[in-house]
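Since the structure comes first, as structure tokens, the remarks are kept for the end.
Omission of a single protein chain aside, the complex is shown with its protein chains in their original locations.
Our next item is chain A:
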Amino acid sequence: MSEQSLVSDGPILGKEDPVLRAEGLEKRFGGLVATDDASIEVERGTITGLIGPNGAGKSTLFNLVSGFYEPDAGSVAVNGVDVTGKKPHQIADQGMIRTFQTPRKPEGMTVREALLVGPHNQTGESIIPLFTSPDTVEQEERRSLEQAQQMLERFEIGDLATQPATDLSGGQMKLVELARGMMAEPDLLLLDEPVAGVNPVLADKLAGFIEELNEEGITFLIIEHDMNFIMRLADPIIVLNQGSVLVEGPPEAVRSDERVIDAYLGGPSE
């Protein structure tokens, strides 16, 4: 890309191989327009950042693409499959896994067990095979256990394995969420503020893990308020303002873009 066209006005669309494509998403809550004709594309293999001032509609956009909200208009496609209006679990099945802003912690489970919920379509999740083909269930479970162990070690939380999943610090919880997401073998991980309330050391570690996973082929779409974190990791960065995409471009260019600065400072955004 040439120097002049670094920051695009509005979203960059028509990417080669988008994992996620959202077009013209609109969501109203009564009179409040949360997202207004928002379109984004997340190119395969990237770490795409999603930033914007409070109330810009970032979380609403996440909820729309992951199926928690039904859009009033627009469409969502994951891996080329239209998933508009589908249930969250159906969208997850297409290879897109999301995390939440406040980590969700299953009660009465150990961390290792919490990871075991991750894999999709386990045979043992249906009742009849539990009795008709216990061997298959057993084998799968062993495989999942092994995989969980690898994840725990990879994210350096092996010592938490038998800890109740509710007894973790904020940062540990984020790592567990990431590990659990990875257990589902996603193509695209949506992370909603992965380092909010996480100490800087752990945040650094988390960034390292995300980069590593990205090199292995996982695509990321990350909402984050911590500018250092997101500027270091993500390229491109999409800036959301007042429910639609303001600009999109590489981090350095976005950081110094006047429209972005205005939006954050509450100045004129048009």
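In the analysis below, contacts are C-beta pairs under 8 Å (C-beta built on N, C-alpha and C of every residue); 3 or more make two chains touch, one makes a residue touch a chain; residues count from 1.
Keep this in mind: contacts and distances are computed from a predicted model.
Think of the chain that is not pictured: of "Glutamine amidotransferase type-2 domain-containing protein", "Archaeal glutamate synthase [NADPH]", "Branched-chain amino acid ABC transporter permease" or "Molybdopterin-dependent oxidoreductase", UniProt labels it "Branched-chain amino acid ABC transporter permease".
The chain omitted from view is touched by exactly one of A:Gln122, A:Gln150, A:Asn214 or A:Gln242, namely A:Gln122. Interface note: of A:Asp167, A:Glu212 or A:Glu252, the residue touching the hidden chain in the full complex is A:Asp167. When the missing chain is restored to the complex, the residue among A:Glu113, A:Asp187 or A:Asp204 that touches it is A:Glu113. Note that of A:Val137, A:Leu221 or A:Ile238, the residue touching the chain absent from this view is A:Val137. Where chain A meets the missing chain, the touching residues are 66-68, 87-89, 92-93, 97-100, 104-110, 112-114, 116-118, 120-127, 130-131, 137, 140-142, 145, 161-164, 167, 180, 184.
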